[in-house]
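Selected chains only, in their assembly positions.
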């Protein structure tokens, strides 16, 4: 596809400095872009590549515009503008409507005329597939599941029975939505399964990564509000609720019945315990472990930094005696007499 | 389904206080239950909802019975009684026996007449599917794999060749049982694959969560004993053995050749190293890292608590000097002369 630079500027809300009639055919990095390609500068780490770029144009902030040797699309948010430009230049290819001869669709299921059901997919009784939704190959859609309009299940996605997803939801391969939550009741030495009778309810404009799992509720539903974005290999326990526009990076686990607020950002490999509340606008740093509620917006962490193994081993060995060290320090302070430290550190 | 309250009390071993002839049709939470629905109180956090509940009846402990405004089913273990009541009111729907026209079953495989093989599933040579077992859509069952009676492979489950599972085993979508273990031998700078010649042996009444993986053994088998319950996204390495009635929450990884005892409870996001032994009745708290054997029953942890980011950063920076702090503290104590602390802390 070829688009005029002037059109790209308009569609990405940028101010153009340069020739609006230049034709652009694709995106590339600053270092690799050639004529006909557009690039962007959002991360200062890449500023060194700007002077030498051979791109047709660069999307960047006002403050970098003077150093731009080629046409510039100036934006307050160059990364967002890049996202829009890239979507214009590389649109999702259209798909043919219909049902593959190799798909298996129950006679009581409803598939919109503009939808596609791929080879090897199985649509069970009463399921509903909305207009313009794409169900790629190898998906299984359980009884009475409902998929809204304009969704895309890329391939090999499983929706269990009764799950509902809104409009424009994108689900990557291997994701499982609506498997039983982990509900077991102790019976002496054994465990008895607790039926998982709720379902999963997902809003609009949600993205769910590859091999991510979202469990159905025990009685009521597990809920992802609109605009939630989940990366790969995330585990969401039963009856979790995730607020609008919260984003979660890969390999995060969230235990059952926890409520996450709106606009949170949860970094990769974090683990969040069950039955707790996380406020709106909370940022968790990488590999955080959270087992009690967080009531204030802000940034939180818990992971240690890596260290060279010998130093690491010495320090973790000392850690096992940290409480004792604290008591010894207190004793030393007492021997030296009451100090300012005493007042500052009532728990010392 | 509608069931008399008296019947529910009997089938859940509860003492009934109320009218045995009331008909109950479903379960609900205390806050949401309406007439015809039964609820339960097991977690004290929800006691506040008891007084206002509109449920037909509530399953609860003797100590809460006086505050119950409606009929009561009294149990020493209300959550277990609830599990039984829910199973009566919401039984797994029966399935039709047979083989979908869209399933591919090798002529040398054996499928019991009462079993079901779903669309898109592939059953390879010599595999055996037992009576009343349900193989949902999109499963692949490798050569000579054996599935006992009354099992349920929900959808998109993979059993590799020679894997055996017992009776009443429930496997959720995306689980992979019997893929090669991670066996590689160093050859200079390169790595050579070590053939993984064992298989996986799973007992009765086991549950395996969505996208969980259980590797086949290198020479002998990986073993899950009866009654083991695994949540989602768990990784079990080759030649691991997990004892009866041990339960493991989501996102746990267990490295090869480790032996876990019976009745253990392993919380989410924990990691357990290879070639170690965990005793019976061990409880691991969330996100524990265990790289040496645990020989005594008890509760163990290793994760730090989350903290506000500035405090967290200051503390983790200090942690890199913890060994040095310990030596400095020791030096201070020595300057103050021999103290009680010296005797208490031989490793100080």
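In this document, chain identifiers A and B correspond to the written order of the chains, with residue numbering beginning at 1 in each.
The rule we apply is simple: a residue touches a chain if its C-beta (ideal position, glycine included) is under 8 Å from a C-beta of that chain, and two chains touch if they have at least 3 such contacts.
What you are looking at is a predicted structure, and each value in this text was computed from that prediction instead of being measured.
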Of how many identical copies is the complete assembly built, when 2 are given in place? 3
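Just so we're on the same page, only the chains that are shown with their structure count from here on.
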How many angstrom between the C-alpha centroids of chain B and chain A? 25
Note: in the complex, chain A contacts chain B through residues 104, 120-122, 124, 138, 140, 142, 156, 158, 160, 174, 176, 179-180, 182-187, 189-195, 197, 211, 213, 215, 219-220, 233, 235, 237, 251, 253, 255, 271, 273, 275, 283-285, 288-292, 294, 298-305, 307, 311, 314-315, 317-319, 321-322, 324-325, 328-329, 331-332, 335-336
For the complex, which residues does chain B have touching chain A? 27-29, 32, 43, 45, 77, 79-80, 82-84, 86-87, 90, 100, 102, 118-120, 136-138, 154-156, 170, 172-174, 207, 209-211, 227, 229, 231-233, 244-245, 247, 249-251, 262-263, 268-269, 286-287, 303-309, 312-313, 316-317, 319-323, 325-326, 329, 332-333, 336, 339-341, 344-345, 347-348
